[in-house]
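Mind looking over this structure? Questions follow.
Only one protein chain is missing; all other protein chains are in place.
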Amino acid sequence: MYHKTKEKVHGLLHPEIVGNKNWDKVINVFIIVLIILNVIAVMMETVPGFHDEPHEKKFFRYFDLVSVIIFTVEYVLRVWSSNHELKYRHSIKGRLKYMVSPGALIDLIAILPFYLHAIIGLDLRILRILRLMRFFRLFRLTAYMKSTHVIINVFKTRKNELLLSLILVIFLIILSSSAIYFAEHDHPVNQYKFTSIPATIWWSVVTLTTTGYGDMYPMTTFGKSMAGVIMLTGVAFFALPAGIITAGFLEEFRKNKKHPNTKCPHCGKIIDLDDSHDH
Amino acid sequence: MYHKTKEKVHGLLHPEIVGNKNWDKVINVFIIVLIILNVIAVMMETVPGFHDEPHEKKFFRYFDLVSVIIFTVEYVLRVWSSNHELKYRHSIKGRLKYMVSPGALIDLIAILPFYLHAIIGLDLRILRILRLMRFFRLFRLTAYMKSTHVIINVFKTRKNELLLSLILVIFLIILSSSAIYFAEHDHPVNQYKFTSIPATIWWSVVTLTTTGYGDMYPMTTFGKSMAGVIMLTGVAFFALPAGIITAGFLEEFRKNKKHPNTKCPHCGKIIDLDDSHDH
Amino acid sequence: MYHKTKEKVHGLLHPEIVGNKNWDKVINVFIIVLIILNVIAVMMETVPGFHDEPHEKKFFRYFDLVSVIIFTVEYVLRVWSSNHELKYRHSIKGRLKYMVSPGALIDLIAILPFYLHAIIGLDLRILRILRLMRFFRLFRLTAYMKSTHVIINVFKTRKNELLLSLILVIFLIILSSSAIYFAEHDHPVNQYKFTSIPATIWWSVVTLTTTGYGDMYPMTTFGKSMAGVIMLTGVAFFALPAGIITAGFLEEFRKNKKHPNTKCPHCGKIIDLDDSHDH
Partner (left out) sequence: MYHKTKEKVHGLLHPEIVGNKNWDKVINVFIIVLIILNVIAVMMETVPGFHDEPHEKKFFRYFDLVSVIIFTVEYVLRVWSSNHELKYRHSIKGRLKYMVSPGALIDLIAILPFYLHAIIGLDLRILRILRLMRFFRLFRLTAYMKSTHVIINVFKTRKNELLLSLILVIFLIILSSSAIYFAEHDHPVNQYKFTSIPATIWWSVVTLTTTGYGDMYPMTTFGKSMAGVIMLTGVAFFALPAGIITAGFLEEFRKNKKHPNTKCPHCGKIIDLDDSHDH
C-alpha cells in the first residue's frame, strides 16, 4: 500500500505522464495560480507607498508564510515520491539524484530565501522572484510538450553555429570598443564618457543591439565614420543568430511531421520519443 | 420575391461569394472611401486650431451624421439579409448569431458611439477610430482572400510555439526588471527613476524591443553589466517569434501550391477550403 | 552603313546584350565613375566652408557643365540608337516609347535640373542627386543580372502578402496613435508634445520601427502600459514582411537552380528567360 500511495502521489504531481485530467489538473492549476500571485506580491512589495500600513505589511507576511508552507509540503512530497521513477529507484542515492535535477533545484530555490531569512537572517528575499521559474512546470503538460521540445531542439541541434556567432559578436564588441575609444577619448566633451575601453563596451553593446539610449555617442568625424560602418556591420552580424534559429525551426517542423506523439502499448503512458533516441 | 430580394441584397453586400464585379464593387468602393474619410476626420478633429470656426465645426458634425446614417442603413440591411446563408437560417436566432459574429460586432461598434452620445450623452467618440476595423472587409475580396488566409493560417498553425515564445518573453521581462531594480534602486540619480519593479518593467520593455528612448538606463557598473547580457539575450529571444513566423510562412507557401481555390460544382460559388476541413 | 553605325552605337551603350568586354566596358566604367564623382560633388557643395573661394566655386561649375555635356551627348545617342531594338522599331513613336521607359526618364531627370536652371532659372539643383539613380545601369551587367532578378522577383511574386502586411502596419500605426493620444494629451508635460493624433503618428512610427529617438514618450501609467503592448505587438508585425521576404528568397533560390542563363542559338546574344515567359 506504501507503494500504491507513492504511485498515486507521483501521479498527482506528474499529470503529464499519467495523462489524467481531473484532480491532477486542479492541483496543478492551484499551484500555478499560487506562483503567479507570489510573483505579483514580490513585485508589488517594491512599490513605495504600497504597503506602508501595518495591516498591509501583515497581509504580505502571512501570504508569504502560507505560500512557503504549501510549497514546502509539495517539495517534500515530490522528493519522497520521486523514486517511483526508474531513474531514481534507489531510496537515498536516487532521491539525492532527484534533488540535484534542474526541476527540483528550482523548487528548492523557491522556498530557500524564506528559511535563510528566518533561520540565518540573510535577506535575499528578492530571490523569491525565482519562484517564477517554477512556471516551467506548465511546459510539461502534454499540450505544450511538443512545442517546448521544438524550441529546445532548435538550440540543441544548432548549438555549434550559435556559439560561433556569439563569439563573433564578442569579437565585434571588443574591436569596435577599442576603435571608438581610440577616436573619442581625446574629444573635449566625450573624454568624460569614453574614459576607457571597458567603459566604451557599454556604448558598443547599446549600439550593436540598436537600442541606442543616447547617453553616449561619437562626436568626432573619425569616430562617426567608424561607428557608421560598425552599425551597418552589426546589423549583419546580428542577423546570423536569427538566420540560424529560423533555419533550425524549419528543420524541426519537418522532422515533427514524421514522428507524432505515441502512447506505450504496454502501460498506456505517453512516450517522449526524443528521450528514447540517441541525441 | 421577398427571398429573391433578400438574396439580391445579400449578394450586393457580399461580392466575394457571388463573384460579381460591377454594381457590387461600386457599393463596396463607396463604403471603403467613406470609412477612410471618417477615420481621417476623426484624426483631424484632434488637431488644435483645425476646426475652430463654427462653419468648420458644423461641417464635421454633418459629415459624421451622414456617415452614421449610411452605416446604420447598411447595418440593418446586413442583419436582415444575413439569414440567407445556411449558418444563420433561423429568422431570430440566426440573426442574433450573425449579430455576435466578429464582422457584425465591428459594424455595430462603428455606429454605437454616435448613438451613445446622442441618446445617453456618453462621449466615447474617439471610439469612432474603430471604424477603421471595417477595413477588414476589403480583405474578403477574392484577390486578397488567399493572402489573408496565408497570414491567418501561419498564426493558427504555429499558435502553440508563438504562445510559448510570448511566455518566455514575459519571463525575461520580469527577471530582468527584478535584476536591474536590485542594481539601480540605490543609485543617487537612478533611485528616482527605478523606483520599483513595476516601474523597471517599462525600462525592460523599452530595452528588449531595442527601442531605447533614453529616459531610463542603468548607471551602476553592475547594472550595466547585467543590462548588457540582457540586451544580447533579448535579441535572441526576439528572434524566436520572427523565426517561427518565417518558417510558418514557408510551410504555407508550399501548401498553397497544391490546393488552389475551387468553385462549388453545384451553385458556382467560391468555396473556402479551410472552412470545410478539420483544423 | 547608317544601320551598321546605329547597331554599333547601340552595342556600345548596351554591353549586357552584346556580351562584349573591351571598349564597352571602358565607356561604361567611365560613365559610372563620372556619376559617382557628380554625386560626391553635390554632397560636398552643401558643406559650409567647402567651396567659398571663387576658384573653388568655378571648379564645381565647370565640373557640372562638363558632366552635363557628356550626359546630354550620351542621352541623345541613346534615344537615336534605341530603335535598333524590336520594341522601339518605329522611328518616332518607338523613340518616344523609349523616352518614357524608366531608364530613359532617369537619364533625362539627371540632366534636366541644369537646363531648368540655365533656361528658366528654376533652382532644383538638389535633384542632381538623382544622377545616383543612373547607377542602376550597373545592375544590368551580366554578373549582377541574375542577382537583381532574384531580388525583383521576390517582391513581384509576394506582392499581395507584402501589401497586406503594409496595410496591417498602417492599421497598427493609426490605432496606437489614437490610443496613446487619448492617454497622454492631458498630461502636464506631454500635452505639449502629444498635441493631436497626427502628431502622435510621429511617435508611433519612431517607436514601432524601434528607432526610439526619445523626443516623445508616454509618461502616464496607462500610456506606458498600452505602449508596452504596442511595442511587443509591433515587433511581431514587423516580423511579417521580414518573414515573407525571407521565405520568398528561398523559393527563388530553388527556382534558379533549374533555369541557368542561356545564349540564343541564332544570334549568340544572352536571353533573359524571365522576359520570354509569362509573368
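Observations, loosely collected:
Letters A, B and C mark the chains as written, and numbering starts fresh at 1 in each.
By definition in this document, a residue touches a chain if its C-beta (ideal position, glycine included) is under 8 Å from a C-beta of that chain, and two chains touch if they have at least 3 such contacts.
Quantities reported herein were computed from a predicted structural model and do not represent experimental measurements.
Note on the undisplayed chain: of the listed residues C:T46, C:Q191 or C:T221, the one touching it is C:T46. Across the entire complex, the residue among C:N160, C:T195 or C:T211 in touch with the chain not shown is C:T211.
Interface note for the absent chain: among C:I167, C:M219 or C:A242, the touching residue is C:A242.
Take chain C: the residues that touch the chain left off the picture are 39, 42-44, 46-48, 50, 126, 129, 132, 135, 138-139, 143-144, 146-148, 150-151, 154, 169, 201-202, 205-206, 209-215, 238, 241-242, 245-246, 248-250, 253. Contacts to the hidden chain, counted on chain B, fall at residues 210-214, 246.
Remark: the residues of chain A touching the chain excluded from display are 160-161, 163-165, 167, 171, 174-175, 177-178, 181-182, 185, 195-199, 207, 210-214, 217, 224, 228, 231-232, 234-236, 239-240, 242-244, 246-247, 250-251.
Convention: only the chains that are shown with their structure count from here on.
Annotation, chain A versus chain B: rotation angle of 90 degrees from the Cα superposition, expressed as a multiple of 5.
In this view the innermost chain, defined by its CA centroid being closest to the centroid of all protein CA atoms, is B. Counting partner chains per residue, chain B has residues 210-214, 242, 246, 250 touching two or more of them.
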